[in-house]
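A protein chain is absent from this complex, but the other protein chains hold their places.
Every chain is named by a letter (A and B) in the order it is written, and numbering of its residues begins at 1.
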Amino acid sequence: MSAPSQARPVRVARRDADAVGRRTAWNALFIAPYMLAFLVLLVVPLGLGMWLSFQDYDMLAGYGGPVGWENYERLLGDRIFLGSVRNTIWFVIISVPAFVGLGLFLALLLNDDSRKSSFFRSIFFGSSVLSVTIVTLVWRLVYMPDRGLLQNIAGMFGLTAPNFMTTEALALPGIAIVTVWWIIGLPMMLFLAALQQIPKEVYEAAALDNASRWRVLVSITLPAIRRTIVLVAVIEVILQFQLFGQANLITNGGPNNASRPIVMFIYEAGFRDWMLGYAAAASQILFVLMLGAAMLQMWIGRQKDGG
Amino acid sequence: MVLGRGVKKLDLVDMLLLAALVGLAIVWVAPIVWVIGLAFKPNDVLMRTTGGIFAPPFTGKNFRDILATSAVFGWMLNSFIVAIGQTFLTLAISTLAGYGFARTDFPGKRIAFILVIAGLAVPEQAIIVPLHTMFAEAHLHNTYFGLIAPRLAFPFGVFLMYQYFKGVPREIEEAAMLDNASRLKIFFRVVLPLTVPAQATLGIYTFLHAWNEYFWPLVSATKPEMYTLTIGLAATQTNFAQTEGIGFLMAQAVFAGLPILILYLFFQRHIVTAVAGGAGK
Partner (left out) sequence: MAGISLHNVGKSYGSVEVIPDLSMEIISGEFLVFLGPSGCGKSTLLRMIAGLEELSNGEILIDGTRVDALPPGQRGVAMVFQHYALYPHMTVRDNMAFGLRNIGMSAGEIDRKIADAARILEMDHLLARKPSQLSGGQRQRVAIGRAIVKEPKAFLFDEPLSNLDAALRSRTRIELARLHQQVKATMIFVTHDQVEAMTMASRIAIMNQGRIEQVGTPLEVYRRPRTRFVAGFIGTPAMNILTVRLLGEDKGGAVVALPGGQRVETRVPISGLASSATLELGVRAEHVTTGGGIDGRAEVVERLGDRTFVYARLPDGALVVYEDAGDSTVSVGDPVALGFNPAQVHLFDSAGIGHHAA
């Protein structure tokens, strides 16, 4: 433990300009390409969209200057828009439980390494890789009133199949069925991943305790994947709020606007009627609704956490 | 077998569950089998009835018609260009940015990161109207760049790579520093090779997303020769079953779905983990 020797001349090695591992502005180059895309293609349009929503901007009639909250006020009085909000929320309400319930059911049944399970997993996941246009093409044929698959099957029993595409009350449920058929693979896989995380010992202990299968499910499996259930529900709410392609292609929003979702409203307002300010305002409302729904769910999930 | 692992005896409940599983599987497979069947039927027969698809007459005409007349080849090529371009660019910028955020330090990093994380909450629909206007001003519609670029802004890939880099032991990079490797060399020679699994996940996820993307191409690619497969098929659907016949439409669907289904069968394992892992983050 000697004191620093002042007497001895000390050669000082020079430090490189950019020594690795140190804070330097050069490192910002790593994020520069992405930040450029992020700012130009996300932040700017987001700001522009908010600005637009307060403008009278109609591509056909031209720019009419700022109008304050008028676009929002008009939307709240627009029967079609309000209908699309109602449709979207209704669609979320019927489809999300189906995704969570069926996804969990399939995951529970297919959670092992057997060939049989892997075969079924491939089937239920496979449809997810198809694009929405192929899926709707297939399902329009299934739903086709006179010659559809559904009618063919119903006809064998001398029945008439319900017409999902032209009955107001059935349009959204019909689209929900298509959507579940299309992308049940994602929730199933998320649940499977969560189930794999449960240690085997827990089940062995339960077996030693003579727990019935139902008890094991209710008191071990479900509590263990509670977080995933909330996660899947949140993901599905966010995804299903964005319903567009299926509704656009299967029913085109009909019959009588019964299946027109918000995104389709935005599409029509913005890209058919070219009312940009109006469409932008609808976008902001969708954004807020989605954020609100996701937060509400996470909040509910947390409440259960505590209790 | 089911619900609780470790219970082996096949009882009534098991059989009911198995029946439900098989029933569901049939619901999943039947429409596809049926559609494939339709694709091989003559259009005039289908005008009358779609029953008895497994009985003759069969025909390959629908597929020959696709090869001869349909624009589906061009659309498929467009889809490939867009999906591959988007995948490649997403991987490149996400990996760089993920590394920058996870492992380097620079002035302004915190605020940039908070911004990017907040960006995760922004849905495509919230920005699509102004984005479309911007691209129109810049004359980018009906170009490949115009189809590829918007997705690059979404932070999901950056976030995924960031998470991954956080999990790579810092000591490995420190060892490389002691081995006299420059920052760039560390990134390319030491760190990048370790990220292959994450790259595969993000790559597959991005590719599938791009391949199936609907809304943006619908409003950006308005010229038929710039349609992607998804949009091209959507366009043919609007005059559904009238002009060209069910058999031809179904042949188109089969033809369009085939490449991605084949990819799926080949890369099933990776696709499944990619999608599940990607969404789980």
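Definition applied: a contact is a pair of C-beta atoms (placed from the backbone, for glycine too) under 8 Å apart; a residue touches a chain by one contact, two chains touch by 3 or more.
Only a predicted model underlies this, so the values are computations on that prediction, with no experimental measurement involved.
For the chain missing from the display, the contacting residue among B:92, B:121, B:140 or B:181 is B:181, taking the whole complex into account.
Residue B:172 is the one among B:77, B:172 or B:258 that touches the chain missing from this view.
Think of the hidden chain as still there; on subunit B it touches residues 169, 171-172, 174-181, 185, 189-190, 193-194.
Keep this in mind: only the chains that are shown with their structure count from here on.
Each chain gets a centre from the mean of its Cα atoms; for subunit A and subunit B, those two points are 14 Å apart.
Listing the residues of subunit A that touch subunit B in their complex gives 18, 20-31, 33-35, 37-38, 40-46, 48-49, 52, 106, 108-112, 120-134, 136-142, 144, 147-149, 152, 155, 181, 185-186, 189-190, 192-193, 200, 203-204, 206-207, 211, 213-214, 216-217, 220-221, 231, 235, 238, 241-242, 244-245, 248-249, 262-263, 266-267, 270-271, 276, 279-280, 283-284, 286-287, 290-291.
Listed in rising order, the residues of subunit B touching subunit A in the complex are 1-7, 13, 17, 21, 24-25, 27-32, 34-35, 38, 46, 49-51, 92-94, 96-97, 99-101, 104-109, 112, 115-116, 119, 121-134, 149-150, 152-155, 158, 173-174, 177, 181-183, 186-187, 208, 211-212, 214-215, 218-219, 229-231, 233-234, 237, 240-241, 246, 249-250, 252-253, 256-257, 260-261, 263-264, 268, 271-272, 275-277, 279-280.
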